[in-house]
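Presenting subunit A:
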Amino acid sequence: MKSGVSNITSQSEAFEKWMVENPVKPPCTSACPVNADIQSFVSLVAQGRFRESLDAVRERCTLPGSLGRICHHPCEGECRRNDVEGAVNIRAIKRFAADICTDEPHYTPVPKTQGKRVAIVGGGPAGLTAAYDLAEDGFDVTIFEKNDACGGAIYVGVPKYRLPKNIVAWDVAAIASLGVDIKTNTTIGKDIQFDDIAKDYDAVLVAIGLSVSRNIPIPGHDAEGVLLALPFLKEANFNDNATVGKRVVVIGGGNVAFDVARSARRLGAEEVNLCCLECESEIPAFSWELEEAAEEGIKINPSWGPKEIKVKDDKVTGIVFKRCTRVFDENRMFNPAYDECELLEIDADNVIMAIGQGADMTGFTGTSLEVDGRGRITWDPATLKTNLPNVFACGEVVTGPGSAVAAVRNAHHAATAIERFLTTGKAEAVVMPEPIPIGKLPDFTIEAITRKEKNLVPMVEPAERVKSFAEVEAGFDIQTAIYEAQRCMNCSRGADIIPEKCAACLTCVRVCPFGAPYIAEARVANFSWESCQACGICAAECPGNAIQVAFNDDTKINEAIDAGTSGITVFGCQYAVPTVKNPASKATPAPPGVNMVRLMCTSRLDIQHLLRAIENGVDGVAVLACPDDKCRYRKDINWAEVRTERARRIIEAAGIGADRITFMGSPGSPEAFDEMMGEFKAKLNELGANPLSKVLVK
Partner candidate 1 sequence: MIVAEPKPVEEIKKMLDGYDKVLMVGCGTCTTVCLTGGEREVDLMATAVRLMHKVEGKDIQIGQQTILRQCDWEYIDELQNVEDYQAIVSFACGAGIQGLARRFTNIPVMPGVNTNFIGFNEEYGLYSEQCKACGECILDKTGGICPVARCAKGLLNGPCGGTNNGKCEISSDKDCAWVLIYNQLEGQGKLDQFKQILAPKDYGKAGNIRMLDLRK
Partner candidate 2 sequence: MGFKEDIQSGKFVVTAEVGPPKGTDITRMIHHIKALKGKVAALNVTDNQSAVMRVCTLAIAKVLMDLDVEPIYQMTCRDRNRLGLQSDLLGAAVLGIKNVLALTGDHTTLGDHKDAKPVFDIESVQLLQVINGLNEGRDMAGLELQGKTDFFAGAIVTPEANPLEPQFAKFEKKVEAGAKFFQTQAVYDMKKFHNFMERASKYNVPILAGVLLLKSAGMAKFLNKFVAGISVPDELIQELANAEKPLQKGIEIAGRQIAELKDVCAGVHVMAIGAEDKVPDILAAAGL
């Protein structure tokens, strides 16, 4: 793993450990196809630790720049802030973490300690993800990519206005930097033979995706002017001189159809009709695609099936549709029915078929890889193995069409299977741990949560959008990203009881602003994780030391405190000092001589923490207040201030001087923080050195 050293040897092991340690995960992580540790990377952005956030994103979401733009973000749909005032804009935060770091260096190559070679056929999202995981695990990975660059569908197919190509290249470069050998312009069966690869490499992963667009065998389907989606999109992406007729009809209702229609608009089509079998509510494309397409003047015609293409002089002049009365039958099988009496004719210069893709298996015919009668690879979804002992497959080529992030998930699965196969010699079923989503927020907790309005991602105006292939969505600026990230409630990272220490005293029940603790039947306190906001007030007040806060336990806090043995130790909530001076820096640069101890919330601050810092010999301890308008927690009592006061009384009694511990306002900016530290230092200079200073000990 890039960040942090541990004795965990593989990516999959790290993921599994994280999942097993506490299978209850926030709903965003549970909904995320790759189960990304969303609150970690969101929290790091909230703290201004952007580079660390990016690294955290990449652990599971291997293409942060690209997925930060095109992921369909099911995480946001499940975000518990939906019940408060609106989901955290997770995708935009992810995109921000990538964008802010684009000028940062990538990684240094991971030593190839495993001594095993893996070939990956296909450099799309699936292949790249598997390469990432396996390279991180120390395998020697080579990607064979038929195009001139990696990215697969998101490189060739996804239009530039949604995903600029330099972003894809940046994502690919990050993976390459781990030491992955990428061989582009290399077509299987032509430039290199599959059977040779299967023989030369310890393991092979086939992740070639679905790269061939299908046509519909209706009259006129081969006329001039009938185009297929992927070639059209490729043209639009890479040929600056590409054009299209004034009147375009797109057939299909998936996301690709919308990409085609919107690209056609940008290429100059004035009248774009999109016709699909599905009725309006069944259109498979994402709702925002429909909205944005409509904004761009594209007419969406649901419930129409193509009947015949009108041709004159071998050229398309229009298309006739028949009313589609049903797409799926009672068994939910694709089985459309039509009413031939109701017809629709649209004049068109181009008809573009965007009805789905198939795999390009040409390079595999006649090889030892088993392919069934319908052209599909023989594949076991549990082991991810093909018929060959060392050949695995993943992604759309075996799972069928899906989202990019779903392919990424399947690739993690495949990488795990390959890693186990290569380390144990056995290819066994790999079970990906499934998180248990934490439940909904109870009403009384919703009431208690401080409202923070959601930020929408800025979009270019529709009239402006259709003029070019410039990116339609702008990213967050630093302040907005930090604000938005601070809206995250850190669901499920809350308090837990040590039953044998609990005196059932009700202190936690009384101090919790969110109604999370309750006295369970066994007469010990327990916590509703649904309600817990992980602020830590209870842990710092529990008279029996019977509460642990998973995200903010004493061991970690004490480690951070012990990092300071002179100068000033500062306690603040994780958001107390925004670090925007050096956006991509790995850690918050505190002023010299200042040791920052970040708590989830200063309500977690324990008097012991303050005294520990003093005992370590620091000259001063400052506690930063949270600005109320930014605080996620409702605080009727300023706990940090109350506890600071008691610590002050104790060190005064000890003759150390109360003023060595101080409760400060919120700095608001790093500059203000520097200034506050300067003033505090001056005050501490007047007091002289801490009598417990280790420097003074003879």
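Basis for inclusion: all candidates are chains of the complex that A comes from, given by their letters.
Definition applied: contacts are C-beta pairs under 8 Å (C-beta built on N, C-alpha and C of every residue); 3 or more make two chains touch, one makes a residue touch a chain; residues count from 1.
Please read all numbers here as calculations on a predicted model, not as lab measurements.
Visitor: Going by the contact definition at the top, pick out the neighbour of subunit A in this complex from 1 or 2.
Guide: 1
Visitor: Going by the contact rule at the top, pick out the subunit A residues touching candidate 1 in the complex.
Guide: The contact residues of subunit A facing candidate 1 are 501, 503, 505-507, 510-511, 541-546, 607-608, 611-612, 614-615, 650-651, 653-656, 691-692.
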